[in-house]
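Below is one structure; the comments refer to it alone.
A protein chain is absent from this complex, but the other protein chains hold their places.
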Amino acid sequence: MNKTETLIPKVGVITDVRIDTADIKTFRVVTPDGKKAFDHMPGQCAMLSIPGVGEAMFSITSSPTNTEYMEFSIKKCGCVTEWLHQAEVGQQITIRGPYGNAFPVESTEFRGKKLLFIAGGIGIAPLRSVINYCRHYRDNYKSINLVYGSRSMDDLVNYDEILNEWTKDKEMYIYLTVDKEDPDWVKHVGFVPNYVKELKYTPDRVAIVCGPPIMIKYTVAALKELGFKDKQIYTTMELRMKCGVGKCGRCNIGSKYVCKDGPVFRYDELGELPDEY
Amino acid sequence: MQKITTEQLIEKAAELMNEGKVASVLGWEKGEFGYDVTPGIFGSVDELKAKFVYGDFSAANLSKYLVKKTEMVQGQALVFLKTERKILIFLKPCDSYSFNQLLTEHRFDREKVYAVGVQCDGMVDIEKVKKIAGDGLLSVDTSGNDVVVKTLYNGDMKIAKADVLAERCVNCKSKKHVAYDELLGETGEVIDSNRFDEVERIEKMTPDERFAFWQNELSKCIRCNACRDACPACTCEKCVFDNPKSGVENKSPANSFEEKLFHIIRAYHVAGRCTDCGECSRVCPQNIPLHLLNRKFIKDINEFYGDYQAGAEVGSRAPLVDYTVNDVEPGEVFDRGDENA
Partner (left out) sequence: MRKIALENIDMLFSAISDKMSLFLPVDQNDGKAAYTKWEEGKKWSCALNTVKSPKDFFFPQTEDMMEFKVDGKNIEVIDTRKASEDFVVFGVRACDVRAFDILDRVFLTDPCDSYYATKREHGIIVSLACTRPSETCFCTAFGIDPSNPKADVSAWKTEKELYMQSNTEKGEKLLKVLADVTDEADEEKVNEQKEQISSIMKRLPLAGLDTSEFGGGKTDEFFHSPAWDELSETCLGCGTCTFVCPTCQCYDIKDFNTGKGIIRYRCWDSCMYSEFTRMAHGNNRNSQKERFRQRFMHKLVYYPENNEGIFGCVGCGRCLSRCPISMNIVKVMKALGGKENE
């Protein structure tokens, strides 16, 4: 019997903390000897924990092509995340993974296709991994679009990288929007689903949507209005998880375990699940 | 005493439903084997006729369901017409104490409830039946003062009901209905029962014996929370044991010390409010005599502050939350504790 100690974590060290917004920080994590904890594919997750506080699942926001470290963009919203937000550089945590499936970046579902990324708020975290992966292997994909929205311009995550790197790429088109008007904001104002409709995307591309459940719901409706089929839409799900390996039962929806069979689902696969997510 | 029948209850419920006085009925539903009766909500006369049952196994105390169900009736009344229709609940004498206690604690709206007190001749404990008749019960029925059992392995049997009464009915504290809008059958009197005998026996143990007794009983606990979830005194909207931020939230004990704490904390929390309905012990899958913890508190309260029965009347101030000049001095309690230690 092949025994992997899947529930026993490794020690990780926080080597950098970047303040993204008032409630989101991005943490850089390596092992104590300065290496990457493990390899992963875009869309996969890792379990981070602080002993005595708890363990929680986070999507890995850095790209697999980054061979030096991993990054996690984390919003403060519970025990573990609150604790992490107080952590300083040099703090050790525990890390295990990678968990779940990945976006099909190496299959023909993505390769050779036009990619449309649509993110809301912290939903950019898992997509950043895919976007940077696709930018790294740029020739494998056609044009890349990103529609990204948040409550206000102060809530945009990863703004510097978007402005200084992504917008400078060729055949990469970035559309930012905020919910509310702001004198300092000269770009689009309005909700993401409406913006997607305004941009009149043709359904000759693959859409990857991530954000709060309500944003996903309306964005998918918008895409369908534009003629997108379920099979062209991908999303990544978030449910409560404890084990990460499809055994503890928490993230079970129908016959699927989101931690193992997800978190990435194509919309036609989601449609087969009971409406409980 | 004439027995009250299922048919009489159905008739009463149907009458109230047909008159438009009640919209639904909180009662007991037939099971697979005669003894596995489930609390049920009946929405129509047809449903009542098909499934309602009242008998020796209608043991569940239904009063706690009113907390949730009257909220729903209120919700419906807001959405639909402003109906005056209520939820009908059947109350056995001991259930009526819980009913009053919940009212005292403002846990449901009395205006939305129509209570029918039903005569109770004591409930049968199926475990006791099985101890005598063995496994493989094909049917269980009552005939007069006997329980008639058909079994797969030991043939048919007649067992005196008195021999298989539930513990809480053997030690019944009261046959009196303390709350009802209407009564079916007879109501009785408060009974001078022997319910504290077992408590006294445990009090007389040495501290080591007593510790061993509870250690043995409580170590069986599987932390299923059935005692808490069935308890009519446990109606906190968020139990401390379900709150991750409490620091004591736990599904399963990290060590044996914790499982004792769960039950002891719970007993303290319901002290002075527990009516001794006995649901905790009835539902415990591990047969832990949890009611003894509560009875110990009741006995102590009686001794320190004079006899007090939670739920006997609505609005009474329990001794533990009331001060009178005649209250026992803390020092006396301490000394007595010392004697017992």
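We call the chains A and B, going by the order they appear; numbering starts again at 1 in every chain.
Operating definition for what follows: contacts are C-beta pairs under 8 Å (C-beta built on N, C-alpha and C of every residue); 3 or more make two chains touch, one makes a residue touch a chain.
Bear in mind the structure is a predicted one, so any value in this text is a computation, not a measurement.
Visitor: For the chain not shown, which residue from B:20, B:144 or B:244 touches it across the whole complex?
Guide: Result: among the candidates, B:244 touches the missing chain.
Visitor: Based on the whole complex, identify which of A:19, A:77 or A:221 touches the chain you can't see.
Guide: Counting the whole complex, the residue in contact with the absent chain is A:77.
Visitor: Since one chain isn't shown, list which residues of subunit B touch it in the complete complex.
Guide: Within subunit B, the residues touching the omitted chain are 31-33, 36-41, 60, 65, 127, 131, 134-138, 152-153, 216, 220, 222-226, 228-230, 242, 244, 250-254, 282-283, 285-287.
Visitor: In terms of residues, what is the contact footprint of the unshown chain on subunit A?
Guide: Counting only subunit A, the missing chain is touched by 1-11, 51-55, 77-78, 81, 88, 90-94, 212, 238-240, 242-243, 245-255, 272-274, 276-277.
To be clear about the criterion, only the chains that are shown with their structure count from here on.
Visitor: Can you check how far apart subunit A and subunit B are, centre to centre, with Cα atoms defining each centre and the answer in Å?
Guide: Between these chains, centre-to-centre, one finds 51 Å.
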